[in-house]
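Omission of a single protein chain aside, the complex is shown with its protein chains in their original locations.
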Amino acid sequence: MTGGARRAGLLGPRVSATTGVATAAALVALVVFGLAIAPPDEIQGDAQRIMYLHVPAAWAAYLAFGITTLASILYLWPRTRSIVWDLVAGASAEVGVVFTGLTLALGSLWARPVWGIWWAWDARLVTTAVLFFLYLGYLSLRRLPGTAESRGKRAAIAALIAFIDVPVVHFSVNWWRTLHQQATVFNPELDPQIHGVMAFTLWLGVLAFTLTYVYLLDRRYRLLALDEDREERELEAAIRARVGPGPAGGAGTTAGTTAGARAGVTP
Amino acid sequence: MNDAGFVVAAWGGTAAVLAAYVIRIAVRTRRAERSLPDGDPER
Partner (left out) sequence: MTATAPAPPADPPAGAPRPRRRARYVVAALLCVGAIVALLVVGLRGNVVYFRTVSEAVAARPTDGGQRFRLGGDVVASSVSELPDGSMRFRVTDGRATVTVVHRGEEPALFRHDVGEGQAVPVVCEGRWGSRGTFASDRILINHGNEYEPERKNFES
């Protein structure tokens, strides 16, 4: 039985706790810099402070979906196939959906004071909303029935398809004429249009949200692993109940085989 | 200029969403831990 291994988090309890503390510290520092130390923007005034959350949230969403893609490739590749990668992909996608939702909501709160509208049907906004629903759909797909291996492969392939939208979102502001501004740091000229304390605060935001992502991924992964473990035990119990108190060897074999099939090939 | 309201909504809302998500994961994890046959906490 591999249940024990799959009950642990990704990072191990000590590293996970340290990450939690570091994340909290970085977020507190971000609040101080974002709301108090960074000066208001020349043109947008205080409304520009929303940028210190909006951009890092979008970055964290890209990162989360990138990890989902990587884990899905490792799951599909027969040599590295392991339930661990399937669970990492699922956990990361859920965290990514949270960050994408935040990106959209923060963008809307920023757009109202500076553009004058909550939403624009421009290419950046539409492709980002599509990204949200792509991965929400992916999370639903993960819950559809099947053996662990068929569910895992199905989800991994869907994850690879969904990721196509990530570069489309990022480059939409260069490919099409949009109301949304171009990237401030990773623009085509790679010439950052922000400096000094404002730039530092933006990078602090990226660091804080990266740590937040890692912490959430670890916690969400552990919950997913625990759930998977419980489902496996419930299935075994159900099979044992149906087969009845027959020869112990027979029931044990059946349960073992099914559990193995559900868990996929474990390393 | 009424920017402060938007800034507060953005920062407060983000804090609320992240906190709610962390708590939700923690609560469901605790529940899942209790259902373990040996009541095993993390390691």
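As written, the chains take the letters A and B, and residue 1 is the first residue of each chain.
Methods note: contacts are C-beta pairs under 8 Å (C-beta built on N, C-alpha and C of every residue); 3 or more make two chains touch, one makes a residue touch a chain.
The model shown is predicted, which means the values in this text are computed figures rather than measured ones.
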Given the contact definition stated above, which residue among A:Ala22, A:Ala120 or A:Leu207 touches the chain not shown here? A:Ala120
Touch as defined at the start, partner being the missing chain; which of A:Gly12, A:Gly137 or A:Pro167 qualifies? A:Gly137
So that we can see where the missing chain sits, which residues of subunit A does it touch? 39-45, 48, 51, 94, 97-98, 101, 113-117, 120-123, 125-126, 129-130, 133-134, 136-137, 139-141, 143-145, 176-179, 181-184, 187, 193-198, 231, 234-235, 237-238, 241-242
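Just so it is clear, only the chains that are shown with their structure count from here on.
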From the C-alpha centre of subunit A to that of subunit B, how far is it in Å? 15
Which subunit B residues qualify as touching subunit A in the complex? 1-4, 6-7, 9-11, 13-14, 17-18, 21-22, 25-26, 28-29, 32-33, 35-37, 40, 42-43
Per the touch rule, the subunit A residues reaching subunit B in their complex are 4, 7-9, 12-13, 31, 34-35, 44-47, 49-50, 53-54, 57, 98, 101-102, 105-106, 109-110, 112-113, 212, 216, 219-220, 222-223, 226-227, 229-230, 233
